[in-house]
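Please read through the structure below; I'll follow up with questions.
Missing here: one protein chain of the complex. Every other protein chain is in place.
Moving on to subunit A:
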Amino acid sequence: MKILTLLSLLATHLSASSVNIEENAGQFFSSGHTNNWAVLVCTSRFWFNYRHVANTLSVYRSVKRLGIPDSHIVLMLADDMACNHRNPKPATVFSHKNMELNVYGDDVEVDYRGYEVTVENFLRVLTGRLPPSTPRSKRLLSDDRSNILIYLTGHGGNGFLKFQDSEEISNVELADAFEQMWQKRRYNELLFIIDTCQGASMYERFYSPNLMALASSQVGEDSLSHQPDLAIGVHLMDRYTFYLLEFLEDIHPSSKANMNDLFKVCPKSQCVSTPGHRTDLFLRDPGSALITDFFGSVRKVEITMETINLTEPIQQVEQNFVNEERQKETYSYVDQLPVSEIIHQKPKQKDWHPPDGFILGLWTLILLVFFKTYGMKHLKHIF
C-alpha cells in the first residue's frame, strides 16, 4: 500500500513537473532571440572614479556568470583601477567594503581600455562602422536575433554623459545610434541601463522599437555612491548598481525572474534617487521578458519525442556482411598527409645531368682544338 501511494505521488509529481517542462520549453521560445551581447561602458577616469569601474565590472561579472561569453561582451573601461598605483591592493577591484567581493577576478577581458574609450569608438561599436582592421574582440557582431544589454556608467547631466573628462555623448546621439542599429537589424531587443546623475534624461529621446531602458535617477536628481572603503580610500560602488549586483547575485541561468522584478531594484529608500524605466518602445510585455533574456545567454534546445534506435544501422551492415560473404578489407582512416612517406623516406632527388649531346660536342671540340694545335702526329699515339 505504501509503495502504491509512493508510486502515485511520484507519478503525479512527475506529471506535474513534466507539465512544468512543457511550460518552460514554451517559455524558451517566447523571446525570439538566439544570442546575447553585452556592451558595458565605464566612461570616467581618475582614481576617485573607482566606483564607476567597479560598477561596470560587477555587471560584467554577473553577465559572465549567467552565461554570456567574453567573445560576446564588449567591455570598455576608461581607466585602470586595478593597476593604479594608488590601489593598496593591486589587481583587485572591490565592490563591497571590507574587501568582500573582488569583481576584477583573474579572467577579465577588457576590449577598450584607457583612451580608447571615446564617444566615437562607442558609437562605432554600436553601429558597427569600424575600420576593417578592428579585431573581432572590439566589434559588436550582433544580428537581428541578438538581445543586447548596454550598460553605461559615469558622470552625466541633463541629456548628456561625460566621456573621459573631455567630451560628451548626448541623448540625441544615443537615440540616433540605436535607430541606426534598428535599421541595420543589429538587435532583436535592447536593454539599456544607465547609472549616472540624471540618468533618465538619456533615454528620453529613444524612438526605435524594442528598446527597454532603466536609469538610476530622474532628471534633476543625482545618483549617489554607496559606501567608501576606508582602506582603499574611495567610494567603491554606486548605490543603484550595488543593489543591482545584489539582485543579480540571486539570479541563476534558469531563473524565471522577469523585468518587473528588475524595475523594483533599489527603491527610493535604498537609492535616495528615484530609479526610472521606460518600456513604451518594448513590444513585449515586460513581465514576459526574463532577466536571463538580457543578462544571460540562451541555449537553444529542441525537445523531440522521437526515439532513434542507434543499434540498427550497425546490425544492417553486419547482416550484409554475413549475407554476401565477400572478403571486405578492414576499414581504416586514411592519413591526411602521407606521414609515413614523409618520415621514413627522403624524397628522391633527381640529379641533373648535362645532356649527352652537350658532353659529346664539348669534348669533340676540345679534342679537335688540341689536335689542331699540336699537330696530327699525336694522333698515332692514341689510335
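The definition used in the following text is that a contact is a pair of C-beta atoms (placed from the backbone, for glycine too) under 8 Å apart; a residue touches a chain by one contact, two chains touch by 3 or more; residues count from 1.
Here is the rule we go by: contacts and distances are computed from a predicted model.
> Choose one: "Phosphatidylinositol glycan anchor biosynthesis, class U", "Regulator of G-protein signaling 11", "ER membrane protein complex subunit 2" or "Rabenosyn-5". The correct choice is the protein name in UniProt for the chain not shown.
Checked against "Phosphatidylinositol glycan anchor biosynthesis, class U", "Regulator of G-protein signaling 11", "ER membrane protein complex subunit 2" or "Rabenosyn-5": the hidden chain maps to "Phosphatidylinositol glycan anchor biosynthesis, class U".
> Touching the missing chain, which residues of subunit A?
Counting over the whole complex, subunit A touches the hidden chain at residues 349-355, 357-358, 361-362, 365, 369, 372-373.
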